[in-house]
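Below: one structure in structure tokens.
Here the complex is missing one protein chain, while the rest keep their positions.
Chain naming follows the written order as A, B and C, and within any one chain the residues start at number 1.
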Amino acid sequence: MMQRRGLLKAAGALLLAGLLKPFAALAAWNKEAFASKSSADAMKSLGSPSAEASGGIVIEAPQIAENGAVVPIEVTSNIPGTTSIAVLVEKNPYPLVAKFDFTEGALPFVKINAKMGETSDVRVVATAGGKHYQATKEIKVTIGGCGG
Amino acid sequence: MRRALACAAVLMVAPALAQQKNQFADYQRMTAEGSPVELFELGGEELWKKPQGPKNASLEKCDLGKGPGILKGAYAALPRYFKDAGRVMDLETRLLHCMMTLQGRSREEATKQLFGNADRPSEMEYLSAYVAGHSRGAKMAPGASHPKEKESYQLGKALFFHRAGAWDFSCASCHGAQDKRIRMSALPVLSAPKFARPLIATWPAYRVSNSQFKTMQWRLNDCYRQMRMPEPNFASDSMVALNMFLATTAKGAEYRGPGTKR
Amino acid sequence: MAGPMKMRATLASGYTDVRVLMTHPMATEQQTKGQPHFIQNLEVKVNGKTVIEGQISQAVSRNPVFSFRLKGGAKGDKIEVSWLDNKGDTNKTETAVA
Partner (left out) sequence: MKRAFLLMVFSGFVFAEPTARDVTEAMKRDFHPRGQAKMDRVPQDGLQRICTDTRDKPPAALAKQIEADQMRTIVFPTGSLMGDWKRAEKVAQDGRGSMWSDKPGAPAGGSCYNCHQISPQETSYGTLGPSLLGFGKKRGNGPEMQKYVYGKIYNAKAYNACSQMPRLGYAGTLTEEQIKDLVALLLDPASPVNR
């Protein structure tokens, strides 16, 4: 109980600091990783140059997208102790789309809408206990409408 | 022999067609679940209540056909004849009327940005989302009794089948036959209630290809652009008439918008 | 001034489901001739404590929608979500778990 109160107090102090300087406490935006033009480079910049394939990462996304401007991608990591999830679209000009870090209060799950320039593999890299895991899923992007 | 071959071809095509119809079902479900469409309803509520114009008035007393300020079910009952304006109006035409009469704004100022983009969303789009959201669950029942309403429907229907322009198109050129597509986009037969209902009952809508909320008048405007025609005037009798024709064809459908579309 | 945000946080079985909507152009380099405008950082807090930090790119769709899941949770927990974009604009919203 005491411990919890202390924690809350600390959180309160952090909140105040946060109010004064938003996002000061957060990790800086990883410019290098987001500017990478290949997923291999992006993964290197994220500190996960290699990752082993894992069935513990579940990617739920449509097999075929009617429009590349919005492609819903839902990711769940069932790997115990997952602390981060990165989503990359292999064939985008800059493959890294997003990276989320989770503390104990959150489940390693996220759903986002991503832009995809063309049919591509979506690669998800999860980090757990300092190790990296990955899974991929192909999403077909089609052309609709009159093209004007 | 040739006939047998043709039959075989038909048999092979049939399952492929069925598959085609459903292949975007997952995509459509997931984009609808993850749609930001509510943001536009929220933004619209703010605008509805915001005093604006020379009269510094909000739109809260705007009569959309059910009485001043009554939003519930109003969109589903449009277009309809308005005695105070002496003409049939659809949602956007009526909103423009309220901006001019209640807020004292000029037509020119109120129509400065009818169709928005990412940086500058349009007031009409936000307001359409907000008003339409209050018709969820209501049955589509546009006006059908006043002579002007009947006249509007007839003009809309005639416009739908009217071929003109550089490419000889009518609305029916693309929306006239069953199970057709432009590229991968399905083309519902909008003159047939069965196909018009699910579609019309989900407009106005967030359109993922533009990533923007879009109104019915925008939809018609962009169709005429792609039909290689000159540009329709906003809130004109012709555009109201087309909306009247589409809404009447879809009548009886339960309104499920504002929707999310390709 | 940043456009509206909307958030819903509801109790599910064993976790809290958070869905947050943000108004933002998320304009790419391509669309803007080299002047992209997009959210870069996200933060999700529960009762003042950061539980998710996100970094995102211009490849997240316009008007971003995110779903997250928070462990456990109770009715009334305060959830806050804030974002910061590459031009220094920021916005936040909060809600109580329902």
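Keep this in mind: contacts are C-beta pairs under 8 Å (C-beta built on N, C-alpha and C of every residue); 3 or more make two chains touch, one makes a residue touch a chain.
All values derive from a computational prediction rather than experimental measurement.
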item: Chains in view touching the one left out; value: A, B
item: Residue touching the undisplayed chain, where the options are B:L39, B:A76, B:A110 or B:L155; value: B:L155
item: Listed residues B:L39, B:M239 or B:A253, member touching the removed chain; value: B:M239
item: Contact with the hidden chain (one of B:G137, B:G165 or B:G252); value: B:G165
item: Touching residues (missing chain, whole complex) on chain B; value: 147, 150-151, 154-155, 157-159, 161-170, 173-174, 177, 179-184, 187, 224-226, 228-233, 236-239, 241
item: Absent-chain interface as seen on chain A, which is shown; value: 142-148
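Just so we're on the same page, only the chains that are shown with their structure count from here on.
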item: Mean-CA-position distance for chain C and chain B (Å); value: 30
item: Centroid spacing, where centroids are CA-atom means, of chain A and chain B in whole angstrom; value: 36
item: Inter-centroid spacing, chain C versus chain A (mean Cα positions, whole Å); value: 13
item: Residue numbers of chain B (touch at least two other chains); value: 34, 208, 211
item: Chain C residues counted as touching two or more neighbouring chains; value: 61-62, 64-65, 67
item: Chain C contact footprint on chain B (complex, rising order); value: 34-36, 38-39, 42-43, 46, 118-119, 121, 208, 211-212
item: Parts of chain B lying in touch with chain A, wherever the complex brings them together; value: 23-24, 26-28, 30-31, 33-34, 182-185, 208-211, 225-226, 262
item: Touching residues (chain side chain C, partner chain A) in the complex; value: 15, 28-30, 40-41, 43-62, 64-71, 82, 84, 86, 90
